[in-house]
Structures are given as C-alpha cells and as structure tokens.
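All protein chains but one are shown in place.
Here the chain labels run A and B in written order, and each chain numbers its own residues starting at 1.
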Amino acid sequence: MSEWRYWLNEQRGTLTGLAIFLVMFSVYVANHPAGFTANVVHTAANKGVLLAFVAMAQALVVITAGIDLSVGMILVLTNCLASWIVVGAAVPTTLGVVAVLATGTICGAINGALVIYGRLQPIVATIATGAVYFGLGLLLRPFPGGSVNEDLADALTGRLFGVIPSSLVALAAVVLIIWLPFRKSVAGRAAFAAGSSEPAAFMSGVPIRRGKFAAYLLSGLLAGMGGLFLTFFTYTGEAAYASGSAYTLWSIAAVVLGGVSLYGGRGSAVGAIFGAFAARTTGDMLFAFDVDPLWQPLLQGIVLMIAVSIGSLALLRVRNRLDWFQ
Amino acid sequence: MAMSEIQATSPLFRMEGVSKRYGGVRALENAHLAVEAGRIHAILGENGAGKSTLIKIMAGVVAPDEGRMLLDGQDATFRSPAGASAAGIACVFQELSLIPDLSVADNIAIANPPRRFGLIDRRAQRAIAEEALARAGAEDIHPRTLVKDLPLSRRQMVEIAKALASGPRILILDEATSALTAGDVAKVFAVLKGLRSEGLALLYISHRMHEIAELADTCTVFRNGRNVASFSAGSRTNSEVVEMMIGREYSNIFPPRQKRAIEQGRAPVLECRSLGWSDRLRDISFSVGEGEVVGLGGLEGQGQRLLLLALFGVLRGMTGSVLIDGAPVAISDPAAARKPPHCMALIPEDRKTEGLMLPMTVRENLSFAALDRVSRGGVIDRAKEEQLIDEMLRLLEIKTAGLDVPVGALSGGNQQKVVIAKWLMRKPRIILLNDPTRGIDVGTKQELYRLLRQLAETGAAIVFYSTDYDELIGCCDRVLVLYDGRIVRELEGDEISERALIASALNVEAGHEGTAA
Partner (left out) sequence: MSETSESRLSVKARLPALLRRADPAVLTAFGCILLLLLLGSLYSSNFLSPDYLLQQLKVASFLGVVSAGMMIVILLGHIDLSVPWVMTMGAMMACAAAGFGATGAFVAIPVGVLCGMALGLLNGFGVAYLRIPSMIVTLASNVVAQGLMVVYTGGFSPQDSAPPAIRWLATGTLVPGVPNAILVWLAVSAAMVFLLARTAFGRAVYGIGNSERAAFLSGVGTRRVVMIAFILSGALSAFGGVLLAGYASKAAQAMGDAYLLPSIAAVVLGGTSILGGRGSYLGTVAGVILITLLQSILSVMQMPEAGRQIVYGIVIIVMLLLYGRAPPSR
C-alpha cells in the first residue's frame, strides 16, 4: 500500500464526515434560490460554527470513551457571562474574553475532576454539573439581555476581504492552535489510548489520568468559545434551557456523523466539525426543498436515528456473542 | 534449593522470597530467581505453576505481597508498568498490550515518544518504529497500519518490536511465539540470540520444549508457585524435565470409576462432526455417551473454552454439525441450549463475572437459571423455589449464613458450588464444565469429583475441561487433548497418565528421550 492509502485509512471517519457534509451542502446550494454566493456560504458558516465548537468539545471527551452532557450548558453559561463582561474598550474586552474562556475551562476541569478523580459516571456527573452551569447562567441572565463589544463581534462574524467568513477563519485557527497540538501531544495520545483500551494503555505505561483530564479541560475551553461566538452572533445573553439541551444533543449527533467512535479511541475534532456542519445543513436543506418547517424537527430526528444505527452494522461481524458484553 | 547449580556471578536481577496471593490462592510462594546478563533464561512449568504471576510482578503489573527484588544490587520495586519500563525491564505479554486504534508506530513509541517542541515528532517516531520492526525481523509491517487491522501473528511481532524499542536491559517473553508462524519464529530466535550477544538478559517462557532446547542457557522449573529447580541447559533430558514439572504427591482423592457397559446401537447423547469456528477450532469430532465423563486437556488457550462455548450456542458462524441423541441440532443461544430436549448446562470459566452476580443473594443466584421452572405465568412460586434450593443445598452441602446473604460473601469453593447447583436445578442431561476447580480448596474439589461421578452414574453426559492434569486422570473416562484448535490425541482408560497428557499437550512424543534443556 502506498502512503496515501494509509492516510486515507487513518482519516476515514473524518473524510466520511466531510463527504456527508459536501453532498448535503451541494444539494442544498444547488436548490437554493440564490445559488452558491458569498452570502449563502456566510450564513451557513455562521450557523454551523456554533455547533462546530460544541461538537469539538464533545469529540474530545468522547475520544476518551466518556460523554459530556453539560457542553450545551457550558455554552449557555459562557454566553450569559460574555454578555456582561465582553464590553467596553479594548482592554476590558480582552480581559472579558479571557475570563469567559477561563470559565469554560474551569467547567471542563470540574467535569474532568468528578469523572477521573471522583470516579463518577460521566453521564450522571455531567447531567448534574450541567444543571449547576445552567443555574449559574440563569443567575447571570434571569431575562435575555446584555450587550457585547460590537466591533469585535462584527469582526469575528463578518467576512474577510468580502468573501471568506471570518468565523470560519476563527474556527480554523482554533483547530490549529488547540486540536492539532493536543493530538500530537503525549497527553492527547494518552487520551486516545485510554479511550481505545484502558488496560492496554495501563500496561504500556501511558499517563491515562493526565490525558483524560486534559481532554475534559480543553472540552470546556472549546464549549466556552462556542458561548463567546453565540454572544457575538446575537449581541445578547440568554439562559434558555431548551437551547442548551439542543446543543448537547446535536453535539453528540455531530460527533457520530463526523466519524468519532462513541466507544472511544477513534476520531478527530475536525471530523466533528464536518459532522456539525452536516447536521446544520440537514435543517437548511429542508428549507431549500421547501419542506414545511414544521417537519424539520421530525426529519432531523429520523436522520439522527439512522446515523446512530449505522454504527451497529459492525455488530454483524461479531462471531462470539460474549463479545457483546464487553 | 537448586540454586547451587548456578554460577555465583553477581546477577543483573535477583528476586528473593517473593510471594503473591489472590484471595485464598497462592499464586507464587517464596520464589527465588537470578537473571544474568548475556544469557537466555527459560522458565518452565505447567499451567498455574506461577509463571504468569512471576512475570507480572517483574513488569510492575501487580505488586508482590512479600519478598524483594534487586536490580544491579539495588532495591527495585515497581509501582507500575511505567516504572519497570524506566528501569529497563520490557515485557512481551501473552495478553497483548497494544492499543488497537493507534498505529503500529504510535504503539511502538508509546511509552516514551520522541518529541520536538513538546509535541510528538511523527517523523522521528516513524524512524524508531522502522528500526524496531527491522530489528524484530518484521520489515513487512508498515508503521502506519492500525494495530486492529493486523492479524494476531503480526500483532505479536509488533509487540516484540515495541519491547525492543524501549531499549531494555532485561527482556521478558511470555509465550511470545505462540501465535507466530514458523518463519517468524526463526527470525525471532535469531533476534534473541543477537540480543544475548549484546549482553541483554532474556527471560523466556514457553511450553515448546524444542524451542527451549534451541535457545536457553539456563532453565528454572516452577511448580505450584515455587521454583523447584534451576539447572544449566542441556543437563537434563526431556523426560527428566517433565518429571520435575509433575512431581506432585499423588493423593487418592478421586472416586472409583465404574466401567459402564456401552449399549450397542444407541446413539451417543452428544456428538460433534468436524466442528470448526474461525481459525480457532478445526475439524473437531468426538462423541460423549450417557454416563460418560470426557475430559478436555492440553495447554491453556488451545480451543477448549471455545469448544464449550460453541456447544452451548454462544459462537456464531460454526461449521460442521452437532448431534444430540443422533439427531442434528442447531442451538442458537444459551436460552435454547438449556431447554429440553437438549437440557445443556455450562459451568463457565470465570465464576465471578460469568457464573454469578456477586452482589445478589445466594437465593437469587441459585434460582437464576431455573426461573422458568419455579415460576408460573412469570410469577415466582416462592415455596417451589425454596424447595428446589433446599434440595440443592443438601445435595452439594453449600455452607452459607443464609439464603439472603450476597453470594460474594461465600468462600470460593462454596461460590463454585452455587454455580453448579444453579444448573443442577434444571436437571441437565449434558453438562459442560470449564475448569470448575480453579482456585478452590482441596476439600471442595474432592466433593466436586464425587458429584461428577454421581451425575454420570445417573446418566448425564459430561464434558470436563480442566487445566489440572490430575483431575483429568482421576475423573475422566476419556481425555481429548487439544493443540492449536485440533484434537491431537485421544486417551482412554489406562492410557491417561500425566506423562502422556503433558507430552501430547506439548505436542512432543512421550517416549522421546532427546535432551530438551
């Protein structure tokens, strides 16, 4: 086999996610009345970026064979916080951004500490911390409101050179600055190894706890970035329970579409980004096909159901039934 | 002890008085070992002699209860595999330590990957992997392949390369050649000899006598968790070594066998015709008659456990056929296997995860497999349940503080009795036992032997896999010895001896008097 085929095999999940997205997006654009214009791309990008951040956050935790049901609530909390403090002149705005991202990171660290050191099950632990994060968000913003530094917001949600959506550039920068170094770090490899096979990782002397904790920590940071961008898009903060749970839910769907294995050890945050954009396009596509918007949630649900069922095809290959129970 | 035969040079590694217990079972008892640089040291012993525990302790996977270890005369106690690895002890495990979703190169460099600017340098890592693979003689493996995409024999080579890449001073190989092809074995041997001349100390565990004859400089025999003899290679014959591995006092704890008159013209209760599954079971044919106890022997992992699972309907995609009372049957799952007319029972390998639900009560565990028998319309008839349980408690003399005690609170022997009792409640005709006496005390073992005989006399057909050769000799009417998924020998009556069992398990001729070690 030549080198590129190994590369293909390594990136299969991510490429599947990309393919799903490309197919959906081209169908969408082909049926869009305006066609492939900078405006259409810009709108699609801005809609997708929020979910992409949350999906990356989810991917990091899922890679360790965990799950984070609080990502959506971290997004809500950081959104509410940003609508208070990311305001004013350059210096206070910068400090505000730092504080918002730090808050997200702390939320991730709390999740990680409870799961790794507190030995709680990720599902329950993050449902509970999700309630706390949502409560804090609601405390900050009992009613929708607040504001944000509009210059910064416009810069990050507008277009560069009139063509490229700057939110996409920001997303790419995050991939370069956070995801790629993580994947190439010892901690990142430990996260993958622990997710793939914790006993083998232990036997190989991998720093399991450090790797998992780093994954949870960065997951919080990424969710916080999502919250920040939400504020940039809406100029306000709002503690909406339904929106928080929807983000959590769709982050899991995006991760699955993007080829990240829910059993851990396999996948990439880049795949999760494609998955997020694909999931977003499902909704848009129904619009382009002029489907009654009422049907949108149902069709999305069915798409999601089919996506998660595909993974079970591997089951047909299991020849020793005891392997079901591992 | 037999240490005297070893030259009194100062060894690289020394283990003194190390003991390890699991629960009430002694895995290793006051073990001594001296490993010298530039030599290949073979460890011999039959199943359960303590070899695996010895290696796990050396590799930092488990901590010893007593004793001490010295490396270069310095105290060496490892808290984790990472600690042992840092001290220069690398281990090629029988149970693979590779991470399936990572590439070969990632796995080879996992303990200490090369870094540039704090991040893993994939190019350098690849170079390391290629070098390690080349050293292990496995250049055909591409470093970017994912481990889960490799067949077992290639994974084993990666495992060896991974151990070499850590630059060890002591290399432990635990049955490292068991999954390899003959060509690979030759390459690995050349590598090992090269390492010896580079001054590494090698610890080589294998059941294959001819391998030991070819490689080893020194041999140590383990038996019942103790090291019984150390000697330099070539100083003992094959049969002397087998003798040392046996060497247990032979107590008459087995009930007498009655030779049953085989009724002519009656189909055997259970019959297999060229049963196969994947490449792990091949062309298995045998039959078990009413009242017969058929043993499965051989080294561990030669397909005995899979054969029992296959009969019980756990494996999918089997070839060949299974006949019960002369009629072909297709058993889809354990639920079908336990129903009449098959009425099968399987006493599984691991009573803690497969046989029992430890936190649940004795009562709940006892009736778990027979719930359909003690309930009407899905509602449990408590009186009936109680009555059947009482019967079983009396039959097996299970000692428990009560029926509402969690079964995990019972002793190992009584737990095993509960597993057996839960199946006897169904009055099975075909009983499959997977090493039922592992880790239980002698008294209980004796009771189980009597019970087996009793069940056979009442007409059950029994298939009995045991890793303890004495049991096979004492309990079975016939023994099938498996090697690499095939039946290599069938022993009957007086043929069943420890010597014959070990020889056929190792797949060497019993009478062969070549110098093994």
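Following the convention adopted for this analysis, a contact is a pair of C-beta atoms (placed from the backbone, for glycine too) under 8 Å apart; a residue touches a chain by one contact, two chains touch by 3 or more.
Predicted, not measured: the structure shown is a model, and the values here were computed from it.
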Residue in contact with the excluded chain [from A:Trp7, A:Phe36 or A:Trp295]: A:Trp295
Hidden partner interface residues of subunit B, rising order: 22-23, 312, 314, 333-335, 337-339, 346, 348, 352-360, 364, 367-369, 371-372, 375, 378-380, 382, 401-402, 404-406, 408-409, 422
What residues on subunit A make contact with the chain left out of this view? 67, 114, 118-121, 123-125, 127-139, 142, 198, 202, 239, 241-242, 245, 249, 252-253, 256, 262, 292, 294-302, 304-305, 308-309, 311-312, 315, 321-322, 324-325
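One rule holds for everything that comes next: only the chains that are shown with their structure count from here on.
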Touching residues of subunit A toward subunit B in the complex: what are they? 1, 3, 6-7, 9-10, 181, 184-186, 189, 192-193, 195-197, 200-206, 261, 265-266, 318-322
Contact footprint of subunit A on subunit B as seen in their complex: 61, 80-83, 85, 93, 96-103, 106-107, 110-111, 113, 115, 118-120, 122, 142, 144-146, 149, 162, 277-278, 306, 309, 314-317, 333
